[in-house]
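Heads up, one of the protein chains got dropped from this complex, but the rest are sitting where they should.
After this line comes chain A, so read on.
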Amino acid sequence: MMCCQRMAAAVAAPAGPVESELDRSGTEEDPREAVSEEEGCPQQQAGAPSSASHNRLAKLPLSRIKTLMKADPDVTLASQDSVFIIAKATELFVETIAKDALVYAQQGKRKTLQRKDLDNAIDAIDEFAFLEGTLD
C-alpha cells in the first residue's frame, strides 16, 4: 500500500481554497469537459430523488475523478464507463463510511459526527484498513 500512502500524502496537503469553489465542474475544468459533465453537475439535479440519482447520474464530477485516476503513473487510459463506475463507487464509499462512523458518535451519545468517530471506524472495520495512515 506504499503507493497509496505516497499519493495520499499529496492529497492530504492543503484543503485551503476548496471552500470557496463554485462546485461547478465546468468553471474549474477545461470547458470541453463541461459537455460530458452536464449529467453529473449537482446544480442541474436539484430536487431529484436520491433513488433516481443513484440509478443514473454521478454526483461527483467525472473530470475530477479522471484527474485523480491519471495521477497513477501505471494508468494509461481509462474508459468513460470505468470513470463513471469509480465515481459511483466513491459515492457508495462515502455513504458507507459516514454511516459506520455514525455508530461511534451515537455510542458517545452525540449527534455530531467527529473526526475521532471516523478514526474509530477505520480502526475497527477491515474494509477501511487501506485508509490507515493516509488521513493525517
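Criterion: contacts are C-beta pairs under 8 Å (C-beta built on N, C-alpha and C of every residue); 3 or more make two chains touch, one makes a residue touch a chain; residues count from 1.
Keep in mind that, in the parts below, contacts and distances are computed from a predicted model.
Q: Name the absent chain as its UniProt record does, using one of the following: "Small ribosomal subunit protein uS7m", "DNA polymerase epsilon subunit 3", "Dynein light chain roadblock" or "Guanine nucleotide-binding protein subunit gamma".
A: For the chain missing from the view, the UniProt record says "DNA polymerase epsilon subunit 3".
Q: On chain A, where is the contact patch with the chain that was removed from view?
A: Residues of chain A in contact with the hidden chain: 1, 3-4, 7-8, 10-19, 21, 23, 25, 32-33, 35-36, 39, 42, 50, 54-56, 58-61, 64-65, 67-69, 71-72, 74-82, 84-86, 88-99, 101-102, 105, 111-115, 117-118, 122, 126-127, 130-131, 134-135.
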